[in-house]
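Input: a single structure, listed below in structure tokens.
Omission of a single protein chain aside, the complex is shown with its protein chains in their original locations.
This part shows chain A:
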């Protein structure tokens, strides 16, 4: 800047050239078929790390089988680790919307994360397929046309468990769950179907690992059964410590599939034998799509059984594939994608299911028990159906038609 340059004329010129560049680029981009952009939240660290890793493997298998395409269209997967943290998730999703311009979103494990990122996605009209979390808020008055609880509504697993506990005739139960949205949904759901005495409700810190203080209270309360909802590492430690404290002799553990799936079984092993749990899916559920999925998963991951999280993530990819195809390959046409998603017209690992008006599934819930397979491997076995074509308790409050 040694010589006095004519500054004012230079500025409009620069702006003009920038605009021209922009126009040229914009033209070039729109001339090519824009790839579908999918934002995937991978909770592979934080309190839901083990669950997030399962979901990641389910996503990866689905994407691989589809040759990296959705409905025949090229796809760009924008992946990020939300670490089970609402703050972090909100920032990452903002970036996915603003910078990456995603067309579809899926992933978060935690309901607290789902609640944090939901409104942003709804404002941007990005279809959100929740591959796990199903908070009651999004099922009731705050339901949204762009939200699909493709997996389940939080209360449903626990309502099924409550029904089982009721049918078994337990008299006195203590409930335990982490203090966050899904924890409250869990205990509320269980109580809706269980009519026996609830001696105590213990809420723990999310991500808590040491349960010595709670186990001492359980011992003092002397219940005949305990219902616990502690996903991931929380449940692993709880079960280990429960057995270690000698409580398993007198008290029956009842839980939902969340705390008794392959991720937990792999870490705890034999002490879990005989544990009853409820789920909308089982790896030995008898339908063609599921058999193909389980076989492919076990082949891909060294004979490991998939967990419910893997199945749900795999389902979410299939649902996206079907929706993009049914929307004529144009993922930018959000209304068409949403309309297609609502049909749930794809081969789900859970068999056929349909959505209620609030975009949460009406589906079966099963009782499973942890036993050994033919090779002596500890795993879940399907026993029977607890609830048939079961919807959630919030659909009536949802204004969607």
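Brief remarks on what is shown
Methods note: contacts are C-beta pairs under 8 Å (C-beta built on N, C-alpha and C of every residue); 3 or more make two chains touch, one makes a residue touch a chain; residues count from 1.
Keep in mind that, in the parts below, contacts and distances are computed from a predicted model.
The unshown chain of the complex is recorded in UniProt as "Branched-chain amino acid ABC transporter permease", chosen from "Peptidase M75", "Gluconokinase", "Cytochrome b561 bacterial/Ni-hydrogenase domain-containing protein" or "Branched-chain amino acid ABC transporter permease". For the chain left out of this panel, the touching residue among A:44, A:289 or A:370 is A:44.
The residue from A:184, A:283 or A:350 that touches the chain not shown here is A:184. Touching the missing chain, out of A:76, A:200 or A:284, is residue A:200.
Of the candidate positions A:209, A:292 or A:396, contact with the unshown chain belongs to A:209. Across the entire complex, the residue among A:57, A:81 or A:363 in touch with the chain not shown is A:81.
Against the chain not displayed here, chain A makes contact via residues 44-45, 49-50, 52-53, 81, 83, 179, 184, 187, 200-203, 205, 209-210, 212-214, 216-217, 219-220, 233, 236-237, 240-241, 243-246, 267, 271.
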